Structures are given as structure tokens and as C-alpha cells.
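Step one of this worksheet: look at the structure below.
Heads up, this is only part of the complex; the chains shown haven't been moved.
A and B label the chains in the order they appear, each numbered from 1.
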Amino acid sequence: MIIGKVAGSVVSTRKCENLVGNKFMVVEPLPGMKRSGAVVAIDMIGAGIGEYVLVAEGSAARVGCGMEHAPVDAAIVGILDDGQNLR
Amino acid sequence: MIIGKVAGSVVSTRKCENLVGNKFMVVEPLPGMKRSGAVVAIDMIGAGIGEYVLVAEGSAARVGCGMEHAPVDAAIVGILDDGQNLR
């Protein structure tokens, strides 16, 4: 997983049917993470803009979030507690 | 997923049988996305050149788009609504 900050969201009206009802959040990885550019992730938790989150990528986002048959390759799977010394 | 702009398409007549009938779109990721180079993606939605789209990669493109047995590792799964402030 990577740690990132929720930077915003995007709206897609014309999309695959099995994506209907999902929110697409734009997450910016923290500096020093294995990814250096933004990821668009489904939000499983109710994360708000500016919050630090854990993002799972690949089949984990799909199978691990009960969306086996949706074309999802990234998901917010946790919100980090406040007050941690993130690097 | 990543946000990208449809830059064009490519044609392949000699291809795996289970790819017949698909369109191969060349998608350029938006600056600042986790990928910085172009991806060739199957189009599930009917995206046009110049449109901003969501691209799912990996097994999500195959399993999530009902193409479990096709050698597809990227798919356009949504078209972004106009007028959004994309970065």
C-alpha cells in the first residue's frame, strides 16, 4: 500500500455499469513513497479532501473490497489517524 | 486508475483471436499522474480523441470488463465529465 493525501475527486457520468455508485478520489502519494504521481482510487471508507489515507493497488483493490467484477485497480482502504509523524 | 487524454488509436489486423472486435486507443496520462508515458487501452465506453478518460490497468481491465480470457491489461472504463478542474 502507499500513503497519500486526498487531493480531490473527479466525476464520470459515462462509465462502466459496474462502477456506478463509486466515488473516484485523486490521491497524491506522500513524498518518498514508491509512487510519485497521483492515483485515482475508489473510496471504501469515506475519506475527505486533505486526509491522509492508505491506498491498495492492483487486484487487492478489486478482490479485497468485494468488487471482484468491477474494473477497479486502486482503492482507499484506510484513513490514517491524526498526529502521526508521516514522512 | 489514471486520468488520461485519448491521443489516437492503432490498428492491428494480425492479433490474438480473443481481441477481435476491440479498439486499441492510445491514452496519454495527465501530467502528475503515476504514469508518465502512453498506455494502449481497450475502449469499453466509446471515447473519442481528445476526451479525458479513466483507465484501469492490470487484471481489473480484464476481469472487470467481462473479458476474463482476453490478453488485455488496460481499459478505458469512464469518460470524465466536461468542465472539471483537472490537474
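By definition in this document, a residue touches a chain if its C-beta (ideal position, glycine included) is under 8 Å from a C-beta of that chain, and two chains touch if they have at least 3 such contacts.
These numbers were taken from a predicted model, which means no experiment stands behind them.
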item	value
Full complex stoichiometry in copies [only 2 chains shown in place]	5
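Just so we're on the same page, only the chains that are shown with their structure count from here on.
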item	value
Separation of mean Cα positions, subunit B and subunit A [Å, integer]	19
Of all residues in subunit B, those that touch subunit A in their complex	1-3, 29, 32-36, 44-46, 54, 56-61, 63-66, 75, 77-81, 84-87
Residues of subunit A touching subunit B in the complex	7-8, 10-16, 18-19, 24, 26, 29, 35-41, 58-59, 61-62, 67-74
